[in-house]
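For this depiction, one protein chain was excluded, whereas all remaining protein chains were kept in their positions.
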Amino acid sequence: MNQKRRLEEVRWHGRGGQGAVLGASMLGSAVALYEGKYAVSFPSFGAERRGAPVQAFTRISDHAIRTRSQIYNPTTIIVLDDTLLDVVDITSGARDGASILINTRKPAGRLPKIPDSLNVTTVDATEIARENIGVAIVNTAMLGALAGVTGLVSLDSIKKAIASTLPEKVVDRNIAAAEAAYKKVGGK
Amino acid sequence: MNQKRRLEEVRWHGRGGQGAVLGASMLGSAVALYEGKYAVSFPSFGAERRGAPVQAFTRISDHAIRTRSQIYNPTTIIVLDDTLLDVVDITSGARDGASILINTRKPAGRLPKIPDSLNVTTVDATEIARENIGVAIVNTAMLGALAGVTGLVSLDSIKKAIASTLPEKVVDRNIAAAEAAYKKVGGK
Amino acid sequence: MKLKDIAKEEFYRASYGCAGCAAVLMVRLTIKALGKNSVYVVPANCISTVSCYYPQAPFFVPFTVMAFAATAAALSGISAGFRRRGREDIHVVGLSGDGGTADIGIQALSGAIDCGNKFIYICYDNEAYMNTGIQRSGLTPYGAATSTTPSPCFENRPKKDMMRIVAAHDIPYAATACTSYPLDYMEKVVKASQVNGPTYIHILAPCPTGWGFPPDETIEIGRMAVESGMWHLTEFENGEFRTTYTPKRQRPVSEYLATQTRFRHLSPEQIAAIQKEIDAARD
Amino acid sequence: MKLKDIAKEEFYRASYGCAGCAAVLMVRLTIKALGKNSVYVVPANCISTVSCYYPQAPFFVPFTVMAFAATAAALSGISAGFRRRGREDIHVVGLSGDGGTADIGIQALSGAIDCGNKFIYICYDNEAYMNTGIQRSGLTPYGAATSTTPSPCFENRPKKDMMRIVAAHDIPYAATACTSYPLDYMEKVVKASQVNGPTYIHILAPCPTGWGFPPDETIEIGRMAVESGMWHLTEFENGEFRTTYTPKRQRPVSEYLATQTRFRHLSPEQIAAIQKEIDAARD
Amino acid sequence: MATEMSVRKYITANEAVAQAARLARVDVVAAYPITPQTSIVEKIAKYIADGEMDADYIKVESEHSALTACMGVRMAGARAFTSTSSQGLEYMHEMLAYAAGGRYPLVLVNVCRSVALPWSIWGDQQDAIQQRDTGWIQIFTETGQEALDMVLQAYRIAEDHRVLLPVMICLDSFIQSHTEELVQVPDQKTVDSFLPRYDPVVTLDVDNPYSISVGGFGKHYARWREEQQTAAEKAGEIILEVGDEFARIFGRHYGGLIEEYRCDGAEAVLVAMGAFTGTAREVVDEMRDEGKNVGLVKVRAFRPFPVEPLRKVISPVKAAAVLDRDCSWGYEGALATDMKAALYGLPNPPAILNFIGGLGGADVPPERMKYMLEKALAADRGTTPHLEFIDR
Amino acid sequence: MATEMSVRKYITANEAVAQAARLARVDVVAAYPITPQTSIVEKIAKYIADGEMDADYIKVESEHSALTACMGVRMAGARAFTSTSSQGLEYMHEMLAYAAGGRYPLVLVNVCRSVALPWSIWGDQQDAIQQRDTGWIQIFTETGQEALDMVLQAYRIAEDHRVLLPVMICLDSFIQSHTEELVQVPDQKTVDSFLPRYDPVVTLDVDNPYSISVGGFGKHYARWREEQQTAAEKAGEIILEVGDEFARIFGRHYGGLIEEYRCDGAEAVLVAMGAFTGTAREVVDEMRDEGKNVGLVKVRAFRPFPVEPLRKVISPVKAAAVLDRDCSWGYEGALATDMKAALYGLPNPPAILNFIGGLGGADVPPERMKYMLEKALAADRGTTPHLEFIDR
Amino acid sequence: MKKEKSIPGPVQKAGTIPTRMGSWSTAKPVLKGKCTFCLFCWVFCPEGAIVQDEANRKVTFNFEDCKGCGICVRECPTKAIEMVEQQGDK
Partner (left out) sequence: MKKEKSIPGPVQKAGTIPTRMGSWSTAKPVLKGKCTFCLFCWVFCPEGAIVQDEANRKVTFNFEDCKGCGICVRECPTKAIEMVEQQGDK
């Protein structure tokens, strides 16, 4: 809205139970608690149940965030489950130049067509999660990948956010997943 | 209030369960249904139970009665139970010249002092009721007496009101009580 | 407990209740049984109405009027509050009518039993909504005329069995009583006060005004209710029911019914049917 | 009743319910049992929430959402309305969760049974407030963790015995069921529909989301509930209880508890205590 | 009118209401006792028992269930009636909003009484006023006759397909509900000609099934709500229309959303609702006789709020004294607030004085009404003095 | 302030409220689940289970019982907490009025949500608004921080012996209740210094027994009610006093009964309550940047209604656009009505435009706020156009 | 208690009874026959209007509280109590 105060607006796509909301939350706490920025995160709410496509959001800024409106034009889109690509228009409203990060084992080319104005990155977070955490919960891996492909947040802050959010006994494994994904997408 | 539209305001004193409310009602229906006048009647409400002193009211006029306020200055006062004389100020607020009709077997002289400005009549309605109705419910006898001592209502209308209000099987006996009381106080 | 052991002090006087009211007697006996370390929650009903209008305050112990549906929830809250303040020694007592117990208050009661706080819930049963002028309640017995079930249509549903209902909640202690048996009642109240959890006492309290009998017969009519088998004195404890008093003589129910105008309209066949129900329950 | 006799037509599809939801299965079976001459009142709960949001309308028969506390009163009113219009042939059915039945809806239910109109009240029991995210209800079993009774404090009160409670109301017909025994359930529904008065069916409906098990285990877990004695298939009729199904094999309750994350925290002693309760109830 | 064969009866407003329920041919009555409403349902129970009325009486265990049961009756396509007061109205609060938003054409009679705490079984209008945001059409009446007539009209208004909203007819307790007076009770045939059978728009119809009372998000939700508001505003017109037709048939007319009594050329008016407007008429007459230019504005419809009629009648006066038998605690009387808002923006606004009185059964005697009007006569335009409690 | 050792947490407003309940050392929590309030009590249950909070959690079977239980806790002399939303708030309606009239110093957090029908689990403010006449102090908050801070202040306000009225702290659902953001969670010691132990005026004291919550007729009744109104008005001052003291200790101040945001020299202002005032700040900034003289008036206290502060800030402007996330069906938005009444009588009154929006969870995006302000800028003084629904 | 005067809201000191109920009754119990001190009358009196003298065990009636219900008369096993009608002249 106010150009001087650029907002980063991240939209998460997942299925109920896949951890999109927690992902949005960890991203927010990473930048807010450890990078001196401001953030808010919130889920989209519906009457749907487990399995249903859901969204979650993170808004990030250098200034206090006062707006309470929905996010219509995300600057970053994170997709936790590639089966969603068939049923949800994940690019809807995306700003020009928005980054899109998709968890899939397929190369970008084999995915449904995505406008050229958007920067697509794919990562097999499911595999990374299975390897590192033991279950296919991909939100932390995706956060690592996000740190790798965008300047939105540092891997270090992500690690701290994971540590302060998740139950102690799964922290290390999730940090490992984040790191693995970070490396996989070329972060350094 | 408005002198041109004189209101007759009758206050009934009884004990819960003695029939003051029904008496006020029958008086109202007598003049309203059978004498072309207007009337309203209403009880006073309290949290008290059977045995407690209660009041009821009848307002009578030649014109439509619109006021909904309480009656503070009655023109007629009817007392169904002389034990009340010791516990209630039955003359409170009475207008000068108001008629007071008391059910008692005692002559007026042996009652607590009542201001001279008021016209007291006593009648042993209990006795009349016992004789005519078989039980000591005195409201109909008192209505007969009222017709006898004031011009407020005719005995005939009272009889009609009794007939239209009470259960059929007790109508005759109550009419008899009203007539007896009417005669007793010198009505003709 | 013996009559002479009962506290002489009066904790409830000069209410606006009817002469001969068994509910008023119930209050008097309850406070005597528990003593001044007890507090009373009374929802909308005869007892609160005849006790709560300023400036009259007939309770000599702490008393609060509660919304009609809310008695048991208030007991739960007070009990928890006292527990937090280390005052478990204070008895928290509800005095609710049959309507406030079996109809509009049953949910809060069910919830409060489930919650498990310590309190004594007393249902005084005069078998109708008396405060509002004798309307049927879930505890109005079959056959009674009330102002909402006037004869010839009189109440045609059986009386809810509150004892079985609270027993189905596995309440630690419950009992029935009748104002005509004051020692039995007071002993049950004391017993309830010693339980660390929710307790329930259901006391039949004949109402001269609502049932249609002269005020001096209040005690006699309660006795007839028990002797005719219309009412039973029981306890529920450790998951078991037990009769605490078996009348020496069993009277025909017709005698009981004949004492009250609310049953006046019943035909001999209907009375026989009621007798049959009672006989069946006895077996 | 045999599987092949069941109506092939589907009257409930495409709800927003979780995959593997037994409550959704319960709806499907209920309407099949009663056919299209039936109308459904569903208070706030999972079923209404997953069925009521415009423009989706998964019920193919008349359906109305009701306020949480009001199901049974609505049934009473609808039933009276249909009677006045000479449509006693239409089955009036409530589908209420455990919370809407044993907690906030119990008063309306008690009142409606007392009132005596004809309806079928079905309580589908997933043992917590699931729609709002797994909070304890009066029917949450001892030992279960929920979001308002998180471990280590888990639910420490026993499950309310709704069957005994409605039986204490002398309801003409009541039954328990489980979604893992569809024919038994449907027969009971049909039986209830033939009673001219209020009826109650309490069906255990395992909830993968709230209990913590994979969606494909829904049927198996219901079976284990019955086989372990955590749940019973019974009927109440003419004032008597009766078991309608006795499992061929009796499984230890530990097996049942082990399948669900809500019981994960229980110690062997606590599990043994639950087993003891079950064994005691069996005798 | 030629065929109207009404009977004069000397009855209370509560009994008048019971007669109206009978005449409206309601199918099912579901109600719960509470003073001072109870005698309405007692009378109905009696009519049914005596065979004078053909209806089912549902015994409910609370008012929440009473209103719900009435909604159930409506869903089955039949006509329902309920009545309550005070705590009972409060106890059904959830269902009040439910019924209005669901467009259930219910009729409820509320015998206005104080709400606890403090306890009082006596009268004021706090109970009804507290429901002003629930979506019900609220009409206050003055006499037994008006109560009877408005219950009959209420079914017409509620069931009108342009409205389909629940209607609450308000009586004042005791001074109206328990006061006997002459009431014309119309005959069934004439009532039938005025009030036809219920023609529901949607029911639980097994042959044409609907999901009723569903939900929606955002714009779906808002659309229904906007329609609801449109219908509520429309109800203002329908009230007039039905009132006029009623007058044609029965010869009685109450003046629409508000009634002006001797407001012509008035310098000050008393604004009030309910039975005390009767007393106010006497006071106005008397003060007019004394040469004082005062009038009475009786607000009959509180919802929909009669903005235009009030602007019209009150803008010319210098001051209006508003009697509220209620209070929006922490603000002022609800009628005063709603009136001020309605008159907002007038170039030379009348003074509006807010008096709170007649609470908990307190009488508002003629002297006090005079006092209010005198104060209004003395007030300067544009002023809004702090509210004043008058029950002392 | 020197000693304040707060911790920054990234939490939702609901969790902030749970933290406040913990810090307020409440003795007993009695609440019932409902979306979107539930996570408050879930968090509290967790704190208790984890030993972080020393309180009893009472499992109630409904909201009517939840509020009643809290009253019971108060009668026993301890501190209670409850929270709810929507149908739950409606279901406790009877007890709301009961508690206020009985002068129970309760604190309730309401997560504002639409009320059925139509069903919607999403946000608007109809639930809280429908309780405006029950006697509760109602304060609307914008952020998680404000929610936390106001719950702490609420106990001070409610328990102040000059007030003794229940306080409802309102949050907006989802956009506030479920939105995570940075919140300063103060330390227990500092909170203790701000909020002392509960000092009850009357309890169920067996050594000094009282009849509590009794009844009265007429003038007795009216006296209590007048005292209640006086206390509710007094609460306005106490809110300021407590807010100032809070600011001294914690360094955060929210501006009293209303907050003016860039109202200096404003030609048009937006008037709103709750979390959307955040968005409105952005819009005002942006429009100011475009050279438009607009401002925002955030109404924080809805009861007591801030008549004087509003008259002061709004009389100079040409027009006010009032955003109501509620409607008094058959009239208009409640905030609009209450505002018009507050501004009644001004010689040259600002235009007041009423917009109804954000219903049933609908977003009120910046464009729509701009639209409202533009309309206000274009309006003529003294006009009050018909309300407009904006969720389309 | 110091706060006595300032308690706000609808409360009243417990046991405040400005109105005595004796005025409600039109008949009074009088002990006439032989009393065996059984206390039945005492326990059954709803009003607590019967008092036993500690010294001589005699029961007396508190007419400020007695509502004249007649229960004591009826329940006295020795029929020791009688009801006496009032006729407006105490």
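For clarity, chains are labelled A, B, C, D, E, F and G in written order, and residue numbers in each chain start from 1.
The criterion applied here is as follows: a residue touches a chain if its C-beta (ideal position, glycine included) is under 8 Å from a C-beta of that chain, and two chains touch if they have at least 3 such contacts.
This structure is a prediction, so every number in the text was calculated from the model and none was measured.
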item	value
Which displayed chains the hidden chain touches across the whole complex	A, D, E, F
Touching residue (missing chain; options E:Glu227, E:Asp244, E:Glu308 or E:Glu367)	E:Glu227
Touch criterion as defined above, residue of E:Gly72, E:Gly215 or E:Gly295 at the omitted chain	E:Gly215
Interface residues of chain D (partner: the chain not displayed)	3-4, 6, 8, 10, 12-22, 24-25, 28-29, 54-63, 182, 214-220
Missing-chain contacts mapped onto chain F	117-119
In chain A, positions touching the absent partner	15, 48, 51-53, 81-87, 104-106, 110-111
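By our rule, only the chains that are shown with their structure count from here on.
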item	value
Numbering shared by both copies at the chain F-chain E contact, with half separating same from different	same
Selected interface, B-G versus C-G, where C-beta contact pairs are more numerous	C-G
Chain at maximum distance from chain D, centres defined as averaged CA atoms	B
Whole-Å separation of chain centres (CA-atom averages), chain A against chain E	57
Where chain A and chain G are represented by their mean Cα positions, the distance between them in whole Å	80
Geometric centre distance via CA averages, chain E-chain B, whole Å	34
Per-residue multi-chain contacts in chain D, two or more chains	49, 52-54, 65, 67, 69, 102-104, 106-107, 110-111, 114-115, 138, 157
Residue list for chain F, restricted to those that touch at least two other chains	59, 61-62, 87, 91, 94, 98, 101-102, 116, 118-119, 121-122, 209-217, 220, 224, 228, 361, 363
